[in-house]
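Missing here is one protein chain; the remaining ones are kept as they sit in the complex.
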Amino acid sequence: MTSSASTPPGVFVHPQALCESARVGSGTRIWAFAHVTDGAVVGCDCNLGDAVYVERGAIIGDRVTVKNGVMLWAGVTIEDEAFIGPAVVFSNDKYPRSPRLPLVRDRYQDPVNWLLPTLVSRGASLGAGAVILPGVTIGPFAMVAAGSVITHDVPAHRLVVGNPARVVGWVCACGGKLSAGGTCCLCNKNHEFDGDQLRTVHES
Amino acid sequence: MTSSASTPPGVFVHPQALCESARVGSGTRIWAFAHVTDGAVVGCDCNLGDAVYVERGAIIGDRVTVKNGVMLWAGVTIEDEAFIGPAVVFSNDKYPRSPRLPLVRDRYQDPVNWLLPTLVSRGASLGAGAVILPGVTIGPFAMVAAGSVITHDVPAHRLVVGNPARVVGWVCACGGKLSAGGTCCLCNKNHEFDGDQLRTVHES
Partner (left out) sequence: MTSSASTPPGVFVHPQALCESARVGSGTRIWAFAHVTDGAVVGCDCNLGDAVYVERGAIIGDRVTVKNGVMLWAGVTIEDEAFIGPAVVFSNDKYPRSPRLPLVRDRYQDPVNWLLPTLVSRGASLGAGAVILPGVTIGPFAMVAAGSVITHDVPAHRLVVGNPARVVGWVCACGGKLSAGGTCCLCNKNHEFDGDQLRTVHES
């Protein structure tokens, strides 16, 4: 059990975790019952909680936090400094059937027939238990509320809530909610809304 | 750890999985941190992903795909060639309390007092993170969208979505959505709607 001979230098692999990939960056920690499969790509200084699963074909950037129980499938890309909450669920197949069903066996021979990519952009947060449908992009610093089901792209800095999730507000880079006037409830920074864009107003 | 002496012939049990059942069919693969308990029934040529749990009293058919993290409780039956997506949640008790609460200890002495069965029929698909309430039947080749909560039976070949899930369309045996005219978006086969029934129209 435990870290194989291939464990990259500077990576902490819990004795009850499995790290089969040589492509994990230094400073990253992989906790108990997690499983990083051969060929999966994980950046530096990440934290992968207990029972996280990373499949070959998934790509994780630097300083990403992945809480317990999350499975990152082929086709899922997580950019730097994103937060993936506990039990967040990804998917990569819009019309899933058991690949062992004779009728669809041919389709599953080539991922080009069924695999849709998912992108979580830098600094974004996915709340606990959110479900992400295949093929969507979560924009930079967006925030998905816990328990939401994401069926469409989420633009940068937007807060989305519900099943299906709808845009209900804006969030600061620090994660705080913005008031109607653009002030962050956590760090008090001011922002200007310019149509679909958000601009931080530097303190004068 | 790992496969016990009782592992049936032709079954792959990952060194970090636990297979305590002798009733697993040949060709089935059981991946890391999965746990098939004594008395659980699993058919041939199935794939049980990491961290899947199969309780005594659950029955799984042949060529079934169970993605990571799914727990199959006593009372849950999965027919041949069904697809159970990642983190799908089953349940078997409509009025759950801790069986250690003195007030209800007697009720939990006999499953007849509390256990409701669930049936997933052949070829059906349950999308990622779906929650299935106790006592429902999912019909053959039905499809449950990711993140849905299933509170009622789902008829054959229907697509259901939402919390609570509602019928929103029809799906082909191959998993593709049918147009209003009955054509599958994936395999182009034509179908006729006859009230609650679906018929495949054979190519002429």
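Here the chain labels run A and B in written order, and each chain numbers its own residues starting at 1.
FYI, a contact is a pair of C-beta atoms (placed from the backbone, for glycine too) under 8 Å apart; a residue touches a chain by one contact, two chains touch by 3 or more.
Just so it is clear, the structure is predicted and the values come from calculations on it, not from any experiment.
Trainee: Quick one: which of B:L48, B:V120 or B:L133 touches the chain that's been left out?
Mentor: Among B:L48, B:V120 or B:L133, only B:L133 touches the chain that is not shown.
Trainee: Please pick, from A:S21, A:T37, A:T77 or A:N163, the residue that touches the omitted chain in the full complex.
Mentor: Within the whole complex, the residue contacting the unshown chain is A:N163.
Trainee: For the full complex, which residue in B:V104, B:L119 or B:C185 touches the chain that was left out?
Mentor: B:V104
Trainee: For chain A, which positions touch the chain that isn't shown here?
Mentor: With respect to the unshown chain, the touching residues of chain A are 1, 15-16, 32-33, 45-47, 50-51, 63-65, 67-69, 81-83, 85-87, 123, 125, 127-129, 143, 146-147, 162-163, 171, 173-177, 186.
Trainee: What residues on chain B make contact with the chain left out of this view?
Mentor: Touch with the absent chain occurs at residues 1, 18, 33, 35, 51, 53, 69, 71, 73, 87, 89-91, 95-101, 103-104, 107, 129, 131, 133, 149, 163-164.
Here, only the chains that are shown with their structure count from here on.
Trainee: Cα centroid separation between chain A and chain B, in whole Å?
Mentor: Roughly 26 Å separates the two chain centres.
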